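Below: the structure, in structure tokens.
Note that one protein chain is taken out, while the other chains of the complex remain in position.
Order of writing sets the labels: A and B. Residues in every chain begin at 1.
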Amino acid sequence: MPLTLGELAVRHGLELRGDPDHPVSRVATLRNAGPDAIAFLANPRYRHQLAATRAGAVVLDPSLAGECPGAVLLSRNPYAAYARIAAELYPAPPFPTGISHGASVDPRAEVAPDAGVGPSAVVEAGARIGPRCYVGPGSFVGAHAELGEDSRLVARVTICHGVVLGKRVLVHPGAVIGADGFGLAREPEGWIKVPQTGAVRIGDDVEIGANTTVDRGAIEDTVIEEGVKLDNLIQVAHNVRIGAHTVIAACTGISGSTTIGRRCMIGGAVGIAGHLEIADDTVLTGMTMVSRSLRKPGVYSGALPTDEAARWRRNSARFRHLDELARRVKALEDRLDRDDGGRQERGNDGDGEDE
Amino acid sequence: MPLTLGELAVRHGLELRGDPDHPVSRVATLRNAGPDAIAFLANPRYRHQLAATRAGAVVLDPSLAGECPGAVLLSRNPYAAYARIAAELYPAPPFPTGISHGASVDPRAEVAPDAGVGPSAVVEAGARIGPRCYVGPGSFVGAHAELGEDSRLVARVTICHGVVLGKRVLVHPGAVIGADGFGLAREPEGWIKVPQTGAVRIGDDVEIGANTTVDRGAIEDTVIEEGVKLDNLIQVAHNVRIGAHTVIAACTGISGSTTIGRRCMIGGAVGIAGHLEIADDTVLTGMTMVSRSLRKPGVYSGALPTDEAARWRRNSARFRHLDELARRVKALEDRLDRDDGGRQERGNDGDGEDE
Partner (left out) sequence: MPLTLGELAVRHGLELRGDPDHPVSRVATLRNAGPDAIAFLANPRYRHQLAATRAGAVVLDPSLAGECPGAVLLSRNPYAAYARIAAELYPAPPFPTGISHGASVDPRAEVAPDAGVGPSAVVEAGARIGPRCYVGPGSFVGAHAELGEDSRLVARVTICHGVVLGKRVLVHPGAVIGADGFGLAREPEGWIKVPQTGAVRIGDDVEIGANTTVDRGAIEDTVIEEGVKLDNLIQVAHNVRIGAHTVIAACTGISGSTTIGRRCMIGGAVGIAGHLEIADDTVLTGMTMVSRSLRKPGVYSGALPTDEAARWRRNSARFRHLDELARRVKALEDRLDRDDGGRQERGNDGDGEDE
């Protein structure tokens, strides 16, 4: 389905410098694009590839237009403009509507007539599958769970009983929404299970990555607000609340009853303890551990960068004695102050102790 | 199924202060409970909510009874008492017995007559599904695997061939028990696979979280003893042994052939190297790396708390030179000792070197 540059410029409100009748049919990287492809430049890391690109057109910031040898489509937000163009060139494939042979849908479930249920998928009693939804192959939708319109479980997704998804929610394979939270009470003879009687509520336009887990609440619900985007292999524990439009990279874990603000950006493999509050617009860099509430928006870090193993070993051995080292420095300062005092009778200039 | 406070007091051995005929039918948080709900107070963080609660009754420690405006059920372990009451108010839904239409059960498998196999589940030859077990929708039970009585695979669980589960084992969606351990031998032309000929044995009353993986043993079995509770997205490598009643939070990884003691409490995203021994009753806080055996019970930590990114960068840059910093401090001490010695002829007070 080729589109001309003129069509793209008009539909996406972009200024075109180039031949409006030139057709493009696919996307490509600057380096590998041919005349039939559209490319983009958003990450300055790739700017050096601009001069040699053979792309049919490049979506980029107006300030860089002069560096491109061919046609350009100008946008202050070239990545977003590219995303919209790519979505037009690569429409999501249609899914089969109706209930596939090999699916199991309880007669007490409601499936919209224009929704689809793939082979080997299972929909339990009382579940409601909204208009234009797709329950992909091998997925499971538990009793009384609900999918808002245009939601899609790609394949092998688990939606446990009573979980409610908004509209246009996209869930990738292997994700598990609504498994029991990790609630245990200790008794002398071992741990007993605390029933997890809440559910999970997921807002509109949420995307949930492959093999990510979002646990159901202990009493009240776990909540993921609209526009949240979760990458793969993320753990969201019971009664967490994630504010609207927050994005979280892969392998991050959030412990129970923590509230994450809106529009946060959380890096990969971050760990957040339970019962905390993270302010709106907080940024956490990768592999950070958060063990106290962060009430002030800002950028926070917590992981040491890698080093050659031999030097690392020396430094990390010293870390075990860092408190002692600080005390020794204080002792040196005191000693020198005493000596100086004896010689010079000058005033103490503060001990620098900072705990 | 409402129950009266009197019934609850009697069945769970709790002292009631309040109207024994008052009925409750659900659980709720202190803040949101109404007269039909039972609430509890176990975490002191929520004590301030007690005075205003409208709960039909609150389960709490006797010492706090005076702070509650309404009925109370007294327990020295209110969280456990609450768990038992909640289990009574929210009994696990019954599952369909028999083999669902759409399940595949090999005729050489044994399925107890009062067990259930859900739609799209697969049970291979020689597998044994015990009394009152449920093999949930989309689950897989490999050849010669066994489920002890009252065990439940919620949905989309994988139990590989030869794995043995005890009684009352609960496995959440996406968990994989008995995949091959990561055994590789290096040869000049690459890595060759080392057959993983052991299995996994899981004790009674074990709970395994969503998308958690427990690998089969290389030669002997991987073992999870009775009462162990594993959260989501945990990796248990081949030939690990986890002692009875140990609990492990999400995203933790345990490398091969490590033995974890009994009643340990392991935080989230902990990493434990291979071939180690962790003593009974060890506590590991979140994101800790364990690279040596911990033979003495105690609380261990290993993750630095997050900080503002700018300050973090300055401090972590210094970390790369910590060994050098320690040497410089030592040099200062020596220098001062020499100076002092020259002036005062006093003895050296030890060099503080501590490696």
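Points to keep in mind about this one:
FYI, contacts are C-beta pairs under 8 Å (C-beta built on N, C-alpha and C of every residue); 3 or more make two chains touch, one makes a residue touch a chain.
In this text, all values refer to a predicted model and were calculated from it rather than measured experimentally.
The residue touching the chain not shown here, chosen from A:Glu124, A:Asp180 or A:Asp231, is A:Asp231. From the options B:Leu3, B:Ala65, B:Ala87 or B:Ala179, the residue with contact to the unseen chain in the full assembly is B:Ala179. Of the options B:Leu170, B:Ala237 or B:Ile260, the residue whose C-beta touches the omitted chain is B:Ala237. Taking the complete complex into account, A:His245 is the one of A:His22, A:Arg128, A:Arg216 or A:His245 that touches the chain left out.
Across the interface with the omitted chain, chain A contributes residues 26-29, 32, 42-43, 45, 77, 79-80, 82-84, 86-87, 89-90, 93, 100-102, 118-120, 136-138, 154-156, 170, 172-174, 205, 207, 209-211, 226-227, 229, 231-233, 244-245, 247, 249-251, 268-269, 286-287, 303-310, 312-313, 316, 319-323, 325-326, 329, 332-333, 336, 340, 352, 354-355. Chain B residues in contact with the hidden partner, per the touch definition given at the top, are 102, 104, 120-122, 124, 138, 140, 142-143, 156, 158, 160-161, 174, 176, 179-180, 182-187, 190-195, 197, 211, 213, 215, 219-220, 233, 235, 237, 251, 253, 255, 269, 271, 273, 275, 283-285, 288-292, 294, 298-305, 307, 311, 314-315, 317-319, 321-322, 324-325, 328-329, 332, 335-336, 339.
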